[in-house]
Structures are given as structure tokens and as C-alpha cells.
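Sharing a structure with you now.
Let's turn to subunit A:
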Amino acid sequence: MKVSMVRTLILRDLDRHRHYIALSIVGGVVALALIQVGGEAPTILGATWFFISLIVLGSMLPISNVINERKKQTLPFLMSLPLSVIQYTAAKMLSTVGMFFVPWLTLVVAGVSFIVGRRDIPNGIIPVMMVAATFTFLGFCVIAAAALISESEGWTVAATVISNSSYGFIWYLLMRNAAIRNDLKSAVAVWSTPIMTALTVEIAMIAVILAVTFYVQTRKRDFV
Partner candidate 1 sequence: MMDLAIKLNGVKKKYRFFTLDNIQLRVPQGQIMGLIGPNGAGKSTTIRILMGLVHQDQGEVQVLGHRMPAEQVAAKWDIGFASDDMRLYDSMTLEWHMRFIRFVYPQWDSAYAQLLLKRFGLREEQKIKGLSHGQRVKATLLLVLARRPRLLVLDEPTTGLDPVARHEILRELTAVMSDEGRSILFSSHNTQDIEQISDQITFIDRGRIIDSMDKETYLDRWRRLRLEVPAGVELPALPGIINIRQNGRLAIATANVFVPDLANAYENSGARVQSIENMTLEEIFVANVEHSREEVGV
Partner candidate 2 sequence: MHDSFVISQSDKRPIYLQIMEQIKRRISVGDWSEGQPIPSIRQLAVDLQVSVITVKRAYLELEREGVIVTQQGKGSRVAPNPGLGMRLQEQELRKHLEQAIRLSALLGLQPEELEGRLREACDDAAAKERE
């Protein structure tokens, strides 16, 4: 029985990146530990570090998993195996997104549990945290799409810069909304309309970007 090429490729990508994944999870957990330690500086450091772990992972993964395959010229080696462009693209997107998603989910769950567990931190932070965390996922998808479609390190770095610079702006947009600002202090998580709208837009954009990327990739006639 012939092995599933898609599964094989995903496992190989995971194999080669296990250190990255482990490090980002450790980074996020250390960040939470800092917040646990208490005090203004550690808390701010920890909160920042929490998101940085995800942002760094999101920036490194597309370069290492996608661009380097072209740069280091290992792509012809893979394409000489019995697989089609569609299978390669599917495997590559699944492994890239998957390798981000797992640490992302882990850290989100850890973060939410942390906030719920700490009585002195209002649960009102959770919705905003979710919007911010989902934005890191969206930012990652933009970088991954750039890497897959452009096949160029230059364009990918450009996408990374644009994506990473927009966090400040997004935070500004969120905090402009008085309702959101007030709900931050609430002891209960408030899933207000602006929050839900933001989440919906983010998720929709993620879906569209991934779908368009897959479509464009499979239409390429000069793959290697």
C-alpha cells in the first residue's frame, strides 16, 4: 500500500522544526511565569513577551519552512518524489499553518486559563486578548501567503515588516472604542458587538487568504 505523500511531507517538516515549536511554547510559558511573579515591570515584560513569542514564530516559520526550500534548492528533490503540485502545496500549507497553530492554541489556552485562575486579573481582558491573539494568526497568514506565492525572500520580509508594524495600530483602534476600554475592567468577559465584529473579520480574512494562496499555487505552470 502506498504511503500518503502529504502525511509524509508534513511529518518531515515537523521533524525538522521541532526545536522552533518547543522554543516558542517555552517562551510563552516563561512569559506567563513572569506575570505570575508580579510587579509592574515583570508583568509588562511578560505580557509583551507572550505575544512576541507568537510573532517571532510567525515570522520565522514561513522563511524556514517555505522560502528556504527554494533558496536551499531542496525543492527539486521533493518534487522528484511521486507527488503533484497540489499535494506539495497542501502538505506545505498544512505543515506551516499547523506548526504555528499548535503553539498558538497552547499559548492561548494557557493565557486564558492564567487569567481565569488569577482572581486579581479581570476576565474582561480575555476578549481583547483573543482579538490580539487572533491578529497574530492573521499576521502570520499574510507572511505565509507572501512566502508561498512570491517564492521570494524579499517580498516575504516586506510582508513580515508590514504585518509586525500593524500591531500597534490595531491596538490603537481597539482602545479608541470606549465600550471596549470599559469592558477591560469587567470581572466577567464581555463579548460585545465590536469585539465579535473584529473576531469575525479576522477569521474571515484568514480563511480568504489561505484559500486564495492555495488556488494561486496550484495554478502555477513553472513550479520548480
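One rule holds for everything that comes next: a contact is a pair of C-beta atoms (placed from the backbone, for glycine too) under 8 Å apart; a residue touches a chain by one contact, two chains touch by 3 or more; residues count from 1.
The candidates came about this way: all candidates are chains of the complex that A comes from, given by their letters.
Being a predicted model, the structure only gives us computed values, none of them experimental.
S.K.: Given that every candidate in 1 or 2 is part of this complex, which one actually touches subunit A?
M.R.: Here, the candidate touching subunit A is 1.
S.K.: Can you check the complex and tell me which residues of subunit A touch candidate 1?
M.R.: Subunit A reaches candidate 1 through residues 3, 5, 8, 12, 16, 72-74, 76-77, 79-84, 87, 221-224.
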